[in-house]
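Only one protein chain is missing; all other protein chains are in place.
Think of it as A, B and C in the order they're written, each chain with its own count starting at 1.
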Amino acid sequence: MFKKILIANRGEIAVRVIRACHEMGIAAVAVYSDVDRPALHVRKADEAYPIGAAAASESYLNIQKILDVAARSGADAVHPGYGFLSENAKFARACADAGIKFIGPTAAAMDAMGSKTRARQAVERAGVPFVPGTSRGLESFEQAEEVAGRIGYPVMLKAAAGGGGKGMRLVHGPEELKSSLEAARSEAERSFGDSEVYIEKAILNPRHIEMQVLADEHGNTVYLGERECSLQRRHQKVVEEAPSPIVDPDMRRRMGEVAVRVAQAAGYTNAGTVEFLVDQQKKFYFLEMNTRLQVEHPVTELVTGLDLVHLQIRIASGERLPFTQDDVVIRGHAIECRIYAEDPDNNYFPSPGKITLLLAPSGPGIRRDSGMYEGWTVPMDYDPLLAKLIGYGTDRDQAISRLTRALNEYFVGGIKTNISLFRRILSDPDFRAARLDTGFLDRLLKQKRAEAPADPKAIEVAVIAAGIFATLGAAAAGAGELAANGSANSGPSPASNWKIAAHKEATR
Amino acid sequence: MFKKILIANRGEIAVRVIRACHEMGIAAVAVYSDVDRPALHVRKADEAYPIGAAAASESYLNIQKILDVAARSGADAVHPGYGFLSENAKFARACADAGIKFIGPTAAAMDAMGSKTRARQAVERAGVPFVPGTSRGLESFEQAEEVAGRIGYPVMLKAAAGGGGKGMRLVHGPEELKSSLEAARSEAERSFGDSEVYIEKAILNPRHIEMQVLADEHGNTVYLGERECSLQRRHQKVVEEAPSPIVDPDMRRRMGEVAVRVAQAAGYTNAGTVEFLVDQQKKFYFLEMNTRLQVEHPVTELVTGLDLVHLQIRIASGERLPFTQDDVVIRGHAIECRIYAEDPDNNYFPSPGKITLLLAPSGPGIRRDSGMYEGWTVPMDYDPLLAKLIGYGTDRDQAISRLTRALNEYFVGGIKTNISLFRRILSDPDFRAARLDTGFLDRLLKQKRAEAPADPKAIEVAVIAAGIFATLGAAAAGAGELAANGSANSGPSPASNWKIAAHKEATR
Amino acid sequence: MTYDITIDGKQYRLDLNRAEGRWSCRLDGREVEVDAVLARPDVLSLRLGNLAYEVKCERVAGDMHLWVGSSRFAAVVRDPRSLRGRVRAVDDQGPRKLTAPMPGKIVRVLVSQGAGVEAGTGVLVVEAMKMQNEIKSPKKGTIQKILVSEGAAVNAGDVLAIVE
Partner (left out) sequence: MTYDITIDGKQYRLDLNRAEGRWSCRLDGREVEVDAVLARPDVLSLRLGNLAYEVKCERVAGDMHLWVGSSRFAAVVRDPRSLRGRVRAVDDQGPRKLTAPMPGKIVRVLVSQGAGVEAGTGVLVVEAMKMQNEIKSPKKGTIQKILVSEGAAVNAGDVLAIVE
């Protein structure tokens, strides 16, 4: 087993991995950018190394700096978390070259699944169903026209190197094809430096369901059940659950076996996720494989009783899977909410800043994986994911009711969060009835929000509370600016940084 | 289903039940004594009623006051939690008379199990194994001598009305019998107003293992597996786990079936616990039945995936059990630590006072049921249980490692807690190997604590930190006395109360 | 103390007095039984009669918001005897300031000074937390002034441009 693991990440996932290390008796090495010195993952680590400026390219994405820290600290393995370098085959290769174990698949497996067209070719050979269309980049407009005509409109154009909705175009009919192809190509070139675009049939109102797989380095591959991830905003997942309300044991077995076949076709090891689109007839199609731990892995942990990060580490250290497919049993239901620093009342604008008050939920069936704390200033430089709140229940209804209860207990003061969005989702009749598809959330957000007239009693309470807070004055106020923090801190706080910069702009 | 439930309790269990109410869409009514106005259960309730002075007899044990609140608030049910009135048949009867549903067994079932001798008679008729001895109170010294001679020394004398180790005497041989019997009787009379004492064979180094049962009001009774509760100090449980490391599926089935038989013999409904002593040959003997929700119910919830409080409420509202015995599956392992306000370095003296800093653990496999918060003053008037920290894992080792990690994250400043005791227990080789019995903890605490010489690096860190805190001064200090609290509060704080009282004493 | 408190556009008169740790309270002249404990800074455990509430107070740049359960109310508290806190009239007709809704960086200025805009026309793009956000004109008019240039770091509330 490893003695020391470097966590090449920040935020809640870095804390998650540090906890797993401590549980396994392994020392945890954190890295941090200049604005992350006060971050929770630095507080919780055994060692912590600065790796440069706030911009990720200067720090968390800088392969050489991270390998330097690995060498200086004597770490024998690197956990990449998700995002940043987690799906970077070059990084995995550099780790291997430096004699440091990369906790994840091999660079070759990442390469095989990294390009969407290459992945489609691989699964095509393995006889896995994927959305009808080309499995190679389009060579010409004529080819696109021919394929689209054959599979039938509407079709999707997608960038081979794509992700996050970029380089993607929905084409309703032949008259749109030419301009859409050009637009998709130029966006793909701009976004990924790779203009390769392929075509596939557009599936209307699909569900996004993914299958967790786990493969050891001795040829054993298992699936751990699916996650329903249809609730997305701007192609970003917002709520995930396990199991999927529409997947029965037979469908789970079929999807699981396909996912294992995909993993084996790629020579896959460690934890990975095979994503599927599922149409309204419950037919499922391979979409892509994510070659890392997913943000939403906790829902699988809760319904299987397993710890995926422990298992990742054990697999990477050469151990065999400690169980077989038959031992994997799904029990109960789990739902995850991604708590973001963003303002639901203002078009989901990001909302960095200082957390002046934090009331965190706990109790039965509630798991909280968080990277924030009261008094911490959320920097503006990274993804706004603050924490994940996960509810478990005997069944889906109980998971929803526990999660709703916990969301009502959750309070983050000083910045805006999307906590109220989850209350809205969880109380929506279609969500309660599990009528989900990838368009669900956009439709919900477009609805004129039912402006329930405010409860007059609640207004009365607010008026009286306002008066009491005014009377109590400063003594009743929360942390606000922690005077000693900036001074004890090794650098100026991000907020004051911005102020200085803004001032410069104004006076020049 | 009920519309409104009154929770006749305080602390973490009141919060636990309020959460269940909110999850089920039921309004929660809190009651509080004068010193509990700032308590967490009052913050979380929908309605809150003062019921009198700090002394429990004036408030939480006052049946009339609680029934008055039930009537005024229009509550249709009462949840008694554990302790206080939870096993008071008179209260259950008074609730029934007032047309308010008592969430628990009937008064008759409580009566049947409330006296240890009556319970022994009931299970004797049901053919349940119990520790050899009398099932009725001893009539004379001669009878005691005869029974002790027949079952063989050592024997235990126990108060029929007993609990918490009071009125209990271990007798090693005939020469001690007379004085012990007299002592046990007078202690029983003093403690419970009832001098009835019975005799049973002393089981040496037994395990204390209990079985959770659940019975609806339609004749269905199931068992939900056992809890190992052998870790006790002064007959108080300190650490509990499920499943028991020594119980295999066959033994579980046999114990479970016996527990169901006990419940049925008592006409039992709702949640209850049948306690057994288990000897070194794994023979088990009925000890007593607890006719309420146990403190340690969360470990059963974690390994069964069920919510016992939801089920209690559903059963009390007349619903049938939503599952059968065959549906109950034990998965994984859960361990609970009872976090008390007491000083492990000073003979476990209670430690009420103000909580100036609270860092609470969370993350994978961690459940926290807490009644405390930062800034709250723990009153000196009640049981010192502050919170329960429960760790779940795929297996016992993982549960221990996650719990250890979480204990290291847990910090309660301003008062003393027994958190360090759990670190000691969880790292003990005998505990790790599950070599447990009811004498375990006393032996551990008697051991001269291995005075590991302090890590010189840790001392260096402490020296430097002390200097930095001294330099930063008051700005770096925690809440301390919350100036505005006492003034916003409706009464003086307990601490200042004491000061005033102490001052009076000194000057009179 | 007497306060004029505005919530949701409606004004309430609150008379609040504390004596010996107890509050007495009149809301628009009506007596209300109030029992308040400050559980933590910014967290009030409030009882109105026997109804219990946990109220959280959010203070950002002088604004006060109160959370009652999961509802959030913006409150303006004024002492009618003092000038402090008097609300300035908002002139919808005059020049309007575009402010940064969060700290970030100006990545694009979409219109030039003097240009005409419709209500909803994008004026600038601010980037924060890997997201780009268009700041739109709140009204039809002319861009009187652009106060920042591309690449500038801005703080929440900074004025970015003025439309008139």
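One rule holds in what follows: a contact is a pair of C-beta atoms (placed from the backbone, for glycine too) under 8 Å apart; a residue touches a chain by one contact, two chains touch by 3 or more.
Keep in mind that what you see is a predicted model, and the values were worked out from it rather than measured.
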Which displayed chains the unshown chain touches: A, B
Among B:341, B:387 or B:436, the residue in touch with the chain that has been omitted: B:341
What residue numbers in subunit B mark contact with the hidden partner chain? 341-343, 346-347, 349-353, 356-357, 359, 380-384, 407-408, 411, 413-414, 420, 423, 454-455, 457-472, 475-480, 494-495, 497-499, 501-502, 505-506
If you put the missing chain back, which residues of subunit A would it touch? 30, 37-38, 42-49, 72-73, 373-376, 482, 484-492
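Here is the rule we go by: only the chains that are shown with their structure count from here on.
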Far-end chain from subunit A, centres as C-alpha averages: B
Where subunit A and subunit B are represented by their mean Cα positions, the distance between them in whole Å: 40
Whole-Å distance, C-alpha centre of subunit A to that of subunit C, is 32
List, in ascending order, every residue of subunit A touching at least 2 other chains. 408, 468, 472, 475-476
For subunit C, residues contacting two or more additional chains: 18, 36, 38, 40-41, 43-44, 51
